[in-house]
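Note sheet for the following structure.
The complex appears here without one of its protein chains, the remainder shown in place.
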């Protein structure tokens, strides 16, 4: 069997080198982490790394693990770069996904700001933050349930809005279809959407967008 | 074959006598209208009556037809009763469903107020109406797409909110599932929901609720 | 990260202050309960609190926990108010959801009555209770499977009917879609529906409706 | 290309020889009817024959066409046989499907009785007919929307109940999934179900069941 | 809270008194079994009783438990009655559902025959059994996956066929939708269908059908 | 705007040059046909060409149109090649899809055989053809509804079986999901499946398979 | 009834003033166009305007209509702005959606480039265009069916990629769910998605992104 690792691609498209850990065998994951740790000048991001997976790794590795976001940085992170990104969440239950987005941005050298618990059922909390929202370059909005916050925010700011549906919720909202469909059919213009719970993907998309100005 | 008409039920539960016309054969509908017209003291409501169906009816009947809502009143309407009901719609495309709710209320003797085109992507339009919303006894909110308005309004008023999803929209919103699921999973507390496009059902539910105070 | 708690909203819209516990980390939940216990004049309701979550809380808190409904009252409950609400269930399996509705009402100061196990496959049991049903101000009907009871009851009483689908059942009924769709397409006029298993939401809706008479 | 017609099967399993016309080209249908008309001792049933298809057939054929059920008998019908079958419908919109079941039974020599418009939202209409229902050998219950009648009837009689969901309805009930799922998850014991709108199939099933006693 | 037990219904419609155990609390189930054991002349059937639930019951009860079908008879069974019922299964994985049907029939006094593992991919095995199949009064066919056996059998026999989809299978067949839809759209005439895995329901339906001849 | 036509690909992978006509504007289609007709040594296949589209083309083109399969050959067909392919259909309603497969094969130089109307509800018709089926190199089985024929045939022959679900059918079978899922979960080993109604794709797959022997 | 038009919002968030015409009554649309034509300094974009709707408008209006994209510009377009946007489509059937995106960009003052018919089944056509793709600031990729092009392109360029699923296709691809799900689960990092056929929304999102660099 032949396996081919694509070290070049991450650099070619400017995306982080990342390993998705969910479903990975602990032994295989340990072997991979040890192998990658031997390349100290190549920071690697691990996503969806459970606490159990983390606990099974050998001690002494140059690993920065965060339990809420289930992410780890190996061999540090990428150099700092410009870009004012705000991660906004509607409810506390959405925080793990928001944290995955924020940690991915941090890994890539962007220092994000997170604003939490500003659901539209208490609209004043959100309206109080409008000046903050209008000052950033890009918004990542993380929401489950009816995801109503996306349309409200979409009508308040002119920067790019990346909407991340979460699988938080029960009944018809369970699994995230409800939030996904709300976001795709948002009445606010120009909102774009990622897969469920895809905080990592939203951060990658943000990285692509931040570069738009830079390449001109 | 034996057919049984239930004249008593409408009176027993306080609901209007109503005929759902969609899918009805024009000849059969004409016969039914003529038969019911012979009971001048029994107002009847017709819903989902298309313009073509209406044009196929005999002339000279005591019929008040409204094209937008596709409703008709036969033999007048019920006596006026108290109750300040507001019908709120997010977009102009939802107006036919809102009109069905409003006309059904009018038939039942309640004079509703309709506020249209206050979608949350332009949140100020909605916020300007908060005093109006807080003055009514009951809100019917008609919305398609992401139905985000329901959660915003649900956090602003304490009266009952009946949410009616519409099948307006395209892509994932087509058919109304997206709006239905948003409404059912609204982050605002105590919102209740009807079937798609069911302006008639929302008005009937309103009638049940208006009576709550009266029976005590 | 900035978190904003909206103490004012619950009072503005007349809804209970409530914490949804499902999926919450035990440590975080304990911290929150202790924080809220320090506000003795602010009763708080906890919903979807599992027995395990309850057992993990510190002892000695002013907490009234009910295992079946998975609800807890912290710092007592709200003052008594008028309103004759009946919670009706079709099968014993629906009792936990019915109990969540009943306990939420109790927390809010309304003393509900619960009638259980009156499924329509034994229609006489239900018909025997018609006088009881007609005496209340509002009905919450909790049902899974085919939810047929909703249409029968809807034709017997004139008060508001809030239908709560449960995820009880197997085969096509598993998850509650079958009951949800039956309720939304009920042939009884003016029935309104909540999300699956949403006893809390039904009680909140009842609270909105009970107020209709009062505000006039 | 080789086509094989299975004249023997219908006799082997005791089912009617039947032609499903929906989607058939008018010319091909005419040719088939003419061919089958030449076998005067073989009655054939045609189902889902639209009025337009019927009008396109040559005149003078020994054909008994019924517009409501969209069925036609060619070369008469089968000899009379015993069996008291009742076809019950919840709403007038279900009548075409009920009529397909009734006409198929007539073709097979069974004289069915049809009881219409006894929906459970007016439960007294149904209860008045209990003696009639308990006198038959087999019930075919045709219903759309929430199909609640099935569970009520299932608790009242001990004879076989064949439930036929119809695609009548709007919103979540459109297409019949709602009625199908209600019937499959009926709380009444021993109800069996056919495909949507399958009056013909229900009649065939009835024929199989009527024979149970006869074969012993 | 008022609970109403309907002892009369089972007798009225000729169905067994049965308790569905899945999801029931062990303490509550024990209490119910002890209560019912005190009525020695009333045999009761328990379905979906897991081995763990069974092990938690007090010793010494007049209980006949079968592990494969997860059924138990309390206080014996009903008197023997006529009726030659065959339960046919396509694969060994379907045996638990077939056994639930067979055990329910045994409880009701009917001695069923079970034929297993005659899937149509080896058609000769099934064809060898045609004489056996044609000798019974009624067939219950239990199948998962593509349920193709239903159509083949439906073309071979003239007795009633009750098709029970099972949730056995993987990929698109997981959960049973694939088998359910195949059975509902079977090209064999007059096949009727129950909910997924509903061996109990199929046996109840068989009981209704066996009675057809008897009532005449 | 830049459009790139890939003449080389068809030759590289051995597939026919084909144009899918459904949804194409008549004017644009005419222009394309005229353009391609100017390359007399390049036969082109047109699929899903409606009779109306065909009638709108200029006269005098070297076009061989077949109404049932909605296919046309422009500039003749490809040279004859070996390969005994049989196209098998369960019902007459599946013939248009079977014909699309057969015509595509003819275009590619393979002379297929078609066997129709051998549905498994009359299993003897199919069994009579087993010798014929075992003599071919490859089977394309076209079926709608429950697609039960696939599993039966899959257990009778050792050649490749390409199953094509059709959207023929009503109720749960409408649209073809039922047949697709049956085929994917067939209990016969080694059956492979195409998209709904994709007679063209099945023929292309057959072409790939026929070549397997040749390349060794 | 009160209608509120939000002229300010478009300017506040930098989005075009646009009217969605699908489903609009011809008379109402004419009235709206005439009203807006009276504001010559406010260019307005019309989307989903059918040829029939366009033909029904009064003559002589300052309207620039494009049939393929079903868009019209009223009172000219917005001033030119920087931004190199490329619209890429996989198949010719996706061109109407691609054209809606391109025309919306043109209306907003951005001159897009369109590259069509570079589906991945002929990968060389796409690879030949890599230099072109790498030179732009932002890519809009429009695709139906399996939308495989998105993942290939996502691995080749570092600019933002907005993926627009189209409802083009048949069988499982019909309606666009297949393309939508492929895009959301693309193995390329940082791809974002819009609703089906939403060329307009993709252009609005592009406008938000082009501004990212400018605001710093």
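Chains: A, B, C, D, E, F and G, in written order; residue numbering restarts at 1 for each.
Methods note: a contact is a pair of C-beta atoms (placed from the backbone, for glycine too) under 8 Å apart; a residue touches a chain by one contact, two chains touch by 3 or more.
For clarity, every value in this text was computed on a predicted model and none was experimentally measured.
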Among shown chains, those touching the left-out chain: A, E, F, G
Listed residues G:33, G:173 or G:207, member touching the removed chain: G:173
Touching residue (missing chain; options G:77, G:113, G:158 or G:181): G:181
Touching the absent chain when the full complex is considered, from G:16, G:43, G:91 or G:112: G:91
Touch list for chain G against the chain that is not drawn: 90-91, 119-123, 127, 145-152, 154-156, 169, 171-173, 177-178, 180-189
Hidden partner chain, residues of chain E it touches: 92-93, 114-118, 121-122, 124-125, 168, 170-173
Touch list for chain A against the chain that is not drawn: 1-6, 8-9, 22-23, 167, 176, 180, 195-198
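One rule holds for everything that comes next: only the chains that are shown with their structure count from here on.
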Chain A and chain B: spacing of chain centres that average the CA atoms, whole Å: 43
Geometric centre distance via CA averages, chain G-chain B, whole Å: 35
Euclidean distance of C-alpha centroids - chain D vs chain G, Å: 50
Contacts with 2+ other chains: residues of chain G: 9, 180, 195
Pairs of chains satisfying the touch condition: A-B, A-C, A-G, B-C, B-D, B-G, C-D, C-E, D-E, D-F, E-F, F-G
